[in-house]
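Only one protein chain is missing; all other protein chains are in place.
And now, chain A:
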Amino acid sequence: MAAPDVSRAGEARRRRLIAAAFLLPALVLLGALVVHPIGYSLYRSLFDRSGDTFVGGANYAEILRDGTIRTALGNTALWVVLAPTTATALGLIFAVLTERVRWGTAFKLLVFMPMAISMLAAGIIFRLVYDQDPDRGVANAVWVGVHDTFAESSAFPKARPGRDSPLVAAPGGAFETRDPVRAGSAVPLPLVGVAPDALPKGTRTARPPAAEPGKVTGTVWQDFTRGGGGRTNTVDPTEQALAGMRIEAVKDGRVVDRATAGSDGTFTLSAKADGARLRLPASNFREAYAGVEWLGPTLVTPAVIGAYVWMWAGFAMVLIGAGLASVPRELLEAARVDGANEWQVFRRITVPLLAPVLAVVLVTLVINVMKIFDLVFVIAPGAVQDDANVLALQLYRTSFGTDADQGLGSAIAVLLLVLVVPVMLYNIRRMRREARR
């Protein structure tokens, strides 16, 4: 009777040994490099910079007091609110819409592709997109293009009257003729100061003004002969027109007529301009619109969030797309037959059925966003890193900079860990529920 007991006990022992052998390498690594650091961070966060003096909760109080860390906290909150929702909303829209076009798969591939590249590479890509110079950064190139389509652009920011010019400065940056003009006379409007290579494309030499009865005519041109020899206030043969200059005739403070200089600099105003002064409005001389400072202190966080959404909308799209595939088509068709329009089908059937998937996507992105580091580190220029700061970046800067404070760094690490604890508990609950089934 004794022998089988011994062998059963031996068998159980043997099985435990086998299990231990299978598990040990993984558990040792997890214990040493993941579990132990959690405990050590908790412990270390209670000590000062040197690690010798116990300071209790002082490091945690410092998190709330230090202005830089507070900015980081605020920005992390902004990230958590904006980035996951935007990426999920876009993912949902893309997943639903791509089902209706033939090239949907190609589109999905394009949007999903950034998932494969590093945040460093994405950061470099967006440093270029957000470049301040509209001749380099595509964001500002588009923005300035749109802006200049709606707001009149000015071609001559540096133009001004020369010596003895019939033009004088008027309020607001405009220029005006000293004397009123008469119908039937030709008015010269000379300006200087435009760099030759800044003249608009297709600029021609100016034509001297010719008088026309019953009208006010004139020429606006660059009163400067390259190489010298030009006469002041006279249109010399090689002098260039200021094509596109806007001219207003102003009488008693009211604009009575307006014209735009042709490619040879000449313009014609009707008889209404008789007795008015000619004004070159300030809009001719405004500095060119330089676009938006994407990576300046105010916009840098939304700009980096934009880069993040670019990277992660594909993740949301693919997960939601998989969820969408399991939505029963008959249900949607039935609703359509009952007269529901596409929006109602989307709002009342698709979205509620996708709710579990949407929750998983949102939670995943929230955790991901709390740990965001590389994108901010790479995209935000050194001068605005304080403004773009987030918790994970601050942790790195506090812990490994030149004047590292690993006590404070550990406190930030513990804070980061505490922030993900709810998700940790949610994962465990889900796992236990699945185990019970």
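The rule we apply is simple: a contact is a pair of C-beta atoms (placed from the backbone, for glycine too) under 8 Å apart; a residue touches a chain by one contact, two chains touch by 3 or more; residues count from 1.
To be clear about the criterion, contacts and distances are computed from a predicted model.
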item	value
Hidden chain of the complex, named as in its UniProt record, picked from "Sugar ABC transporter permease", "Cytochrome c553", "DNA-binding response regulator" or "2-oxoglutarate ferredoxin oxidoreductase subunit alpha"	"Sugar ABC transporter permease"
Among A:A58, A:A121, A:V256 or A:A335, residue touching the chain not depicted	A:A121
Chain not shown: contacting residue from A:A9, A:A61, A:V81 or A:V101	A:V101
Given A:V168, A:A271 or A:A322, the one touching the chain that is not displayed	A:A322
Interface with the unshown chain - residue positions in chain A	15-16, 18-20, 22-23, 25-27, 29-30, 32-38, 40-41, 44, 90, 94, 97-98, 100-101, 107, 109-111, 113-121, 123-129, 131, 134-136, 138, 141, 310, 315, 318-319, 322, 342, 360-361, 363-364, 367, 370-371, 373-374, 377-378, 381-382, 392, 395-396, 399-400, 406, 409-410, 412-414, 416-417, 420, 423-424, 426-428, 431-432, 435
